[in-house]
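Reviewing the structure listed below.
Complex shown without one protein chain; remaining protein chains in place.
Labels run A, B, C and D following the written order; every chain starts at residue 1.
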Amino acid sequence: MTQRDPPPTEEGWYALHDFRTIDWDAWREAPERRRQRALEEGTEYLQSHAALEDVDDPGEFGGGHTAVFTVVGHKADLMIVHLRQTVGHVEAAERRFERTELAAFTEQPTSYLSVTEASGYTERARDYFEGEVDDDSGLAQYIQQRLHPEIPDAEHVCFYPMSKRRQPEQNWYDLPFDERAEHMARHGDIGRGYGGKVNQMIASSVGFDDYEWGITLWADDPTDIKDLLNEMRFDPSSSKFADFGPFYFGKRFEPVELDAYLAG
Amino acid sequence: MTQRDPPPTEEGWYALHDFRTIDWDAWREAPERRRQRALEEGTEYLQSHAALEDVDDPGEFGGGHTAVFTVVGHKADLMIVHLRQTVGHVEAAERRFERTELAAFTEQPTSYLSVTEASGYTERARDYFEGEVDDDSGLAQYIQQRLHPEIPDAEHVCFYPMSKRRQPEQNWYDLPFDERAEHMARHGDIGRGYGGKVNQMIASSVGFDDYEWGITLWADDPTDIKDLLNEMRFDPSSSKFADFGPFYFGKRFEPVELDAYLAG
Amino acid sequence: MTQRDPPPTEEGWYALHDFRTIDWDAWREAPERRRQRALEEGTEYLQSHAALEDVDDPGEFGGGHTAVFTVVGHKADLMIVHLRQTVGHVEAAERRFERTELAAFTEQPTSYLSVTEASGYTERARDYFEGEVDDDSGLAQYIQQRLHPEIPDAEHVCFYPMSKRRQPEQNWYDLPFDERAEHMARHGDIGRGYGGKVNQMIASSVGFDDYEWGITLWADDPTDIKDLLNEMRFDPSSSKFADFGPFYFGKRFEPVELDAYLAG
Amino acid sequence: MTQRDPPPTEEGWYALHDFRTIDWDAWREAPERRRQRALEEGTEYLQSHAALEDVDDPGEFGGGHTAVFTVVGHKADLMIVHLRQTVGHVEAAERRFERTELAAFTEQPTSYLSVTEASGYTERARDYFEGEVDDDSGLAQYIQQRLHPEIPDAEHVCFYPMSKRRQPEQNWYDLPFDERAEHMARHGDIGRGYGGKVNQMIASSVGFDDYEWGITLWADDPTDIKDLLNEMRFDPSSSKFADFGPFYFGKRFEPVELDAYLAG
Partner (left out) sequence: MTQRDPPPTEEGWYALHDFRTIDWDAWREAPERRRQRALEEGTEYLQSHAALEDVDDPGEFGGGHTAVFTVVGHKADLMIVHLRQTVGHVEAAERRFERTELAAFTEQPTSYLSVTEASGYTERARDYFEGEVDDDSGLAQYIQQRLHPEIPDAEHVCFYPMSKRRQPEQNWYDLPFDERAEHMARHGDIGRGYGGKVNQMIASSVGFDDYEWGITLWADDPTDIKDLLNEMRFDPSSSKFADFGPFYFGKRFEPVELDAYLAG
């Protein structure tokens, strides 16, 4: 019973997926003046975080992103995604929301904390992790970009947490490194088949939250997300080793749309 | 460990099953004028969505459907089913409900987001998916009708989400395509045995919600639904591979009945 | 992988187990007049349903039953059991409760919808299901009585939902018919050993609720219920194939006792 | 597939573990007069039940016990344990609490209903169950004492529910009687090793609540409870066959301490 080799990893931004439900009853009954103030403070909160006004030292990749999405169904109404360089930044952003009058009309039913992660399973990636590539090489830049992702303008978003199984016969963490690398390569190939249609952000939540990864997918056409996940489900790395948490699905949303959104 | 072939699929309408409980205490205590307004706005909401007034461009199949059902027991009181061409449409319909005074008397305990789906497991269906049949052939029209279903007038409704298992010895996603096709054929045969008695709508929720499919069944006689599901449970595609979520059972309901319904 | 034969079944009354908790704080603080009205309307509701005043066409077995039980512990305070000929009847009975002032002092933490069921596993029962026995034969009358059960006067009641397992090595739905019939026969023998001490009502909830059956047991001596269930648990049909939901235990309760009950 | 022999059993007192959380916010804000009344009625309730004033016919073992414990952490604040001769007695005690003003400051987050049980796995116990020992023999008296236990003065208490597994390879209910008897003997030996340090009450909840047994342990030194349970966990009867529910841990508490307790 030998210990298996974990892959080398590198981390980028901390990600907080901050889910909020609207208390529509309170909103409906609130006097116009309070609603106006909630709208102003809410919009200002979203815009100032999108503009990274909370970031003093932006760094090479601009210091992060904040984007807002609606969520369909009862699980939430809004999903605010904060990407920042430290846990302190995302924690402050989460708390700062509570200062706004908008917060009085929301609950926080759930959330997810993770950090963007690249892992060195492929031979090329291992070169990077072993320091055998220049920082300004294409590979290094590709990995850095995945660690500091742009949030695309795509119309739809899907978020879900997941873990790898550790059961008898289905124990990801007991597979030899090479077998895992092969799985990851095939998994990556499927993803690349949706290039231009589906964007993804992969973030580790080991130690941070209840599953091992948080996955965020963006696409204009929702069925591209369905097709991608369905195809992956037939791949052994999912069919044998993946446990999925709840799925959240919604739409891209600009801070200025808050007014229209809350009008119903 | 090879990747299995997913079946080809085609999608139709997005489906939101929007469940609501009535706050009977608030309703009982509300002044007549507020109840009246809630009834008017609630009925108007249901009727205008049933009339697809929110759909600008109806398309060949009329752009969707909205139907309402009561739900027996504590899980919910009403189930509103919206079928529409985009996620944006069902999300707007969900949110628009919150504008009505009726919403003040309801909570949304749960919901389910999915998209109607046909999959190419049978040989005939594969012809369709490989583009070898005319659009106006019987097969093409049959598939299109399943993707854009009429909601039947049947008296009773049953909704439940489900997934296929991925356990050792019971791993649907690790079966060869032909074996899955055989399962689906036998499963379909059982369903056809209830033709004229039970109608079904099958919608994929991979990426959209917590299970992989949402199944809606309609029948005049509730025991036909029980018998169908029971017979299927003895079929290997269910007995070995199906995991079921919660079941919701209720009755067809016309918007104009809202008044009588809320009277208790 | 062949489909197994489901047993033939016949159904009787729909059963709604409607659980209610008392909001004791609200009750304690309510003015005497409101409590009086709640008591009157609550007692009237229970009595009129026990008297089947909601049933127009009683039929051979009288059209149903309604009985009330207390429930020990935090899960509920009262369990109202409605047996009726249609889903519409039990749904109306559930909703009609909300019209009473008593409802203002209760919540509905859970409920269970099912339909009484007899299945043809034994050779004798198969004769019945194959139509080879007269309607007025002893067997036919026995089966009809099980489908339209009297609710006995026994002092204690136990309710729980259950399903049969579909796991590798423990897959009820993958057993050959004869093996299941043998299990059912032995299971029935255990039950008969408690004849005169424990009464049972077995109702299918496939398609209606989250488990496959709802089981209601009545006995004067609670330990007879414990002994029966314990003995069954050592029988393979339970030890290998049964999954149990939550258990509810309480006492028979007459509508006229509501006053004393709510006094604490 | 033969049915296994259940052990003979005998039952003593019904046990209701009635958990309550204090609504500290309401308590803090209540006027002194209401707090005083809550304290008086709460103390009176606890004292009168400890004094068995609700028991008309005490019988040989005095008719029961009522004891109160604090519970550490969020799961509850108080655990009231009622032991009585009938379900009716514990149900009435539970309900009678709601009459007190103290109840207005509490919620009932959970509870557990069971009946003390002795089972005849050992050879000696089988003699008892086969009626081959005198009622006033040491064995008979020992068993009767376990069925009608004194609640010891020990400083700490631990309560948890548990069931025996019925999985492939770990199916307690499918073991031959002798194998189970051997397990129980070894399990008993471990318990006896903590004699004088840990007291236990074992009560069956088959048919009464969601697990099969409720276990209550008392000890002055909390680590004796930890050591006992840890040692048992390495015993096959636990390591292979036990499923544990939530654990509650707290301290013995006298009714007269209620005042000090609620002061914070």
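Keep in mind that, in the parts below, a contact is a pair of C-beta atoms (placed from the backbone, for glycine too) under 8 Å apart; a residue touches a chain by one contact, two chains touch by 3 or more.
Just so you know, these numbers come straight off a predicted model, no measurement behind them.
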| Neighbouring shown chains of the undisplayed chain, as defined at the top | A, D
| Which residue among A:109, A:193 or A:246 touches the omitted chain? | A:109
| request: Check the options D:46, D:67, D:217 or D:258 and report the residue that touches the missing chain. | output: D:217
| In the full complex, which of A:59, A:88, A:193 or A:246 touches the chain missing from this view? | A:88
| For chain D, the residues touching the chain missing from this view | 22, 24-25, 27-29, 70, 72-75, 155-156, 158, 160, 167-170, 183, 186, 190, 217, 222-223, 225-231, 233-236, 238-240, 242, 246-247, 249-251, 261, 263-264
| note | Listed in rising order, the chain A residues that touch the chain left out are 1-6, 9, 11, 14, 16, 18-19, 87-88, 90-91, 94-96, 98-99, 101, 103-104, 108-113, 115, 166-168, 171, 173-174, 204-210
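Keep in mind that, in the parts below, only the chains that are shown with their structure count from here on.
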| query | Listed by label, which chains are in contact with chain A and with chain B? | reply | none
| field | Remotest chain, chain B as reference, centres from CA atoms | value | D
| remark: CA centroids of chain A and chain C: separation to the nearest Å works out as 47
| request: Indicate the residues of chain D shared as contacts by at least two other chains. | output: none
| query | Can the chain contact pattern be summarised as a line, a ring, a star, a complete graph, or none of these (other)? | reply | line
| remark: Chain-chain contacts, ordered by label, are A-B, B-C, C-D
